[in-house]
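All protein chains of the complex are present and in place, except for one that has been dropped.
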Amino acid sequence: MEALGVTEPTLLEHVLMLTRVEKFMNWSRATSVWPVTFGLACCAIEMMAAGASRFDFDRFGSGIFRASPRQADLMIVAGTVSCKMAPILKNVWDQMPEPKWAIALGSCATCGGPFDSYHTIQGVDKIIPVDVYIPGCPPRPESLLYGFMKLQDKIMSSSLADKYRELFEPPAQSPIESVEPIDLIHEGSQ
Amino acid sequence: MFKSQEMEINMGPQHPSTHGVLRLKLRLDGETVKYCYPVIGYLHRGIEKICENKAFFQGQVWTDRLDYCSAISNNLGWAEAVEKLFGITVPRRAQYLRTMLNELNRLNSHLVWLATHAMDIGALTVFLYCFRDREKILDIFEAFCGSRLTTTAMRIGGLLEDVPEGFDKMVKDALHAVRTGLVEYETLLSENRIWLKRTVGVAKLNADDCMAYGITGPMLRAAGIAYDIRKAHPYAAYGEMQFDVPTRPEADTYARYLVRLEEMRQSVRIIEQCLEGLPEGPVMAKIPKVLKSEVGEVYHPTEAPKGEIGFYLVSEKGGANPYRFHVRAPGFFNAQAIPLMVQDSLVADVIATIGTLDIVLGEIDR
Partner (left out) sequence: MSHVHDPKAAPNRKINLPKTAPVPSPGAHAADVKATQAAEEAKWQKTLADYEIARANAISEGKEPPKPPVRHAVKADAHDMRWPVPVEAQDPDLHRLRELLGGAVEECFEQAGELVCQVKKEAILDALTICNQDVALRYEMLADMTATHYPGGWGFNFSIVYHLTCIRRRKRLRLRILILEGFEPESATQVYPGANWLEREIYDMLGVRFANHPDMTRILCSEEWEGHPLRKDYPAVGLGQRDIDCREDRSGVLTRKTMEAAGHLGINLKPLKAE
């Protein structure tokens, strides 16, 4: 062994692993993302299929679909968001604790899809910030798994310091004075 | 003395067992439901308005997304309605294939129903078993039209193309899986004490109320009335098929469970007959590329897994798109009966009621 230049790990190295706090936290977050159940339409059925026997979402540590937004880190918006549903979606999103992520599953959540009509919001990114868009009408479960792996990559590369700055350090001009309470339904329609 | 107080709670629209985005306003006295008011429309997408602005051929795409668990039944209903409006005769081979696909779709829809209904009541194992067997049926749809869920399988005048090679074998394998699966589900549920406690005598709705509220399909058959549009007004190739219409007199959740399981057996029977007697010939009628309508009006009911799905069309002279398009969705009527069924029952039974109605909000809100 020593001839090859490899030393035996010491006793300490058997029980210790060196890493950065940020990387460790990101790793633990990325491998235990709990989604909130937000099935709206067709894509929800494919989301269920992704969680069921053949595709087995649990392999990624995120098969635990939580009914309560307080216990969830990820919102998979699966389906069409209508005007009547938008305030509720925003409400559920605001109840989720940080850090949180969102996946827009399917064409409807991405851009309105085939429903170019009076009662459909043209993409959920008008209401909440979206991390991963998954196209398809509906996307296959494999697409959802792939999109989820992309989200894991994103989580792994996120920076704690940036997040802290975004949340707690006021920007140069504080926006607090200029912010008014949001009227969801009538916003932007004047 | 104890003081009693009624409590109002809001169930949905974001709730794991409302099968989508149904919202119920409940007034409870302890655990007992005193008043229930369903609120719908959280998935209203304006499908009727969209289809009125699209050509007859294009309308097919939006029918998939009405009841997304049984897209092929909606496709069939739409295609048949337009064919009735224009007086198109469909070739016999296409009729047989349509019947077969429709029955496969019924199996698929009932499997989703059983999975979610059992999961709501607490039997997660059944969910996994049902989805395992359902994947086999979805593979058939995928081989036929390239899509798992939103199939757009039918065309006006027949089918887009003939079935692929090895289709028989796939269907036979899937039927075998469903048939063995059915035995497993029954072993898990039919005599399960928890299942019986949660379903027997729950959410009763007798035949008179069913008819007054326009409820059709397995709900009506579980109330003892053998009404099936496949028998009463035969369409596609159902006139040539041998099958029974299962009924139960009890009109409760358990009876509906039995009726739906028996329906799945009958579907397997129909598919086997279709495979045996599949005629040769073309799968598409000779029709013009662009359909121009005359003044007409048609209402065509077909038997979807959830009940009667009807398409009402009005056409104008020389029009390429329907003047008026309306869907009679079975779930719309089923959901209307929720207050009747949950009155004075326990709040836990509301979950069982929603499950047994087999509602899909996509077709209710449209």
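Order of writing sets the chain letters: A and B. Residues in each chain are counted from 1.
Here, a residue touches a chain if its C-beta (ideal position, glycine included) is under 8 Å from a C-beta of that chain, and two chains touch if they have at least 3 such contacts.
Please read all numbers here as calculations on a predicted model, not as lab measurements.
Looking at A:22, A:56 or A:125, the residue that reaches the missing chain in the full complex is A:125.
Only one of B:69, B:114, B:154 or B:298 touches the chain withheld from this view, namely B:298.
Considering the full assembly, A:83 is the residue among A:25, A:83 or A:156 that touches the omitted chain. One chain is missing from the display, and on subunit A it is touched by residues 70, 83-84, 86, 90, 93-95, 97-98, 100, 116-122, 125-129, 166-168, 175-176, 179, 181-182, 184-190. If you put the missing chain back, the residues of subunit B touching it would be 40-41, 44, 46, 48-50, 52-53, 84-90, 157, 211-216, 225, 227, 232-233, 285-288, 294-299, 301, 308, 310, 312, 314-317, 319, 323-324, 326, 328, 332-333, 336, 365-366.
Just so it is clear, only the chains that are shown with their structure count from here on.
Contact residues on subunit A toward subunit B in their complex (touch as defined above): 37-42, 44-46, 48-49, 52-54, 65, 67, 79-80, 82, 84-85, 88, 92, 114-120, 137-138, 140. Residues 13-16, 20-21, 41-47, 49-50, 61-62, 65, 68-69, 112, 115-116, 127-129, 131-132, 134-135, 138, 148-150, 361-362, 365 of subunit B are the ones touching subunit A in the complex.
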